[in-house]
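Dumping the structure here so I can ask a few things about it.
Complex shown without one protein chain; remaining protein chains in place.
Right after this comes subunit A.
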Amino acid sequence: MAESICKSLRDGALEGEHSPALTIKDSLESLAGAHAFNYFLRSLAANVSTGKSQARGLVLVAFNQSPSSYLSLLNGKGLDASVLRKFLRILDCYSDPLGWKENILQSGGHDKPTLKESDNVCRDVKDVSKLLSLILELGKGFAGEGKTYFAVAIDSISTMLRYASLQLVAGFISNIRSQGQVSCMIWLLHTDLHEARSAAVLEYVSSIVASLEPMVQTTEGKRGSENLFCLGRNSQNGRFHVRLKRRNGRVKLLNEEFHMDQDGISFTALSSENVVVSQTRLPKLQFNLLLSEKERDDRARVVLPFEHQGMTLKPWLKIEHRLLTKNSSSSGSRGGESQHKKTCLDDRPHLAEVHFIRELSVCSWDSHRSDI
């Protein structure tokens, strides 16, 4: 399934269609989102470098980590520095996102800037339109014959949402996706840093949503040491839930497991053991929440009073009281009623019925006693 995502990003956009966009979601319950982002980034970079993908270049917008850390990440996976220079452009939104360092330099009277202009530094990340133009400018710098596609990766859309409003960020993503030269987009979102609607909006503009979830949910609302232990354990493995939106509108849901090992994150098919574990594991309690087989049988045998019988149980109380009949015009004379009753009894000597209509339910009692 992770392979199908990589394939989708590799194949890129069809003519006249928006480029595929992948949202990688995680939360404090499963902190492996950054590793998953690095996994898909490396895959995309490898495909771009070997010419297998539609994109001929990759623009990485770095908010959370320094550009050098991404270079060493990609270098460590066999991508040479000289090769990286050809197809990778990093827009540095990490080093000086708000221009503080620039302001300090200028107020201190220094002439020499700390960051070279060639480092592609963005010093005003709050200006979303400027950010967009910087990305497009970097993307157009890739050499190639004819129309040159490029991919865009944003290491943290959550950080971007701190600097700009949801509307601006959503518009920014839509603008990028609609650019004819953008082959695909990926970004990472930490769901518990935002309101639910922010995550919903970003999922709506994505064609693929990949969520990293723990195998077992931690205790909600409690940030104790136990949760800290769970946090550590849940970052090692968990569920990888993917929602793929196809062009025809059909949505495909897929599940896998992810594991952290020495080489980083890996994805495997969901094992049956973990399906059972996730379905049956209960929090550790000193009492049993579930009923045993015997307890369930005993509960089924309990005879409830008539108020709670419901329509499914055979009524044991059935009393019918007819106030009006066809032959009697009386609206409640006792003589008439008695006569009516007698008539009824005569007709059906073994049955006396009284129907109580109470609220919306009808309780009735069926008795074979002839003395009524």
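We take it that a contact is a pair of C-beta atoms (placed from the backbone, for glycine too) under 8 Å apart; a residue touches a chain by one contact, two chains touch by 3 or more; residues count from 1.
Convention: contacts and distances are computed from a predicted model.
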Quiz item: What name does the UniProt record list for the absent chain among "ORM1-like protein 3", "Mic1 domain-containing protein", "Elongator complex protein 6" or "AP complex subunit sigma"?
Solution: "Elongator complex protein 6"
Practice problem: Out of A:52, A:140 or A:162, point to the residue that touches the absent chain in the complete complex. | Solution: A:162
Quiz item: Of the residues listed, A:46, A:260 or A:354, which one is in contact with the missing chain?
Solution: A:260
Quiz prompt | Option touching the unshown chain, where A:104, A:200, A:269 or A:291 are the choices | solution = A:104
Self-check item: Sole residue of A:25, A:177 or A:190 that reaches the chain not shown, by the stated touch rule
Solution: A:190
Quiz prompt | Those residues of subunit A which, in the complete complex, touch the missing chain | solution = 28, 31, 35, 38, 65-66, 68-69, 72-73, 76-77, 94-98, 100-101, 103-104, 108, 162, 190, 192-193, 223-225, 228-229, 231-233, 235-236, 260-265
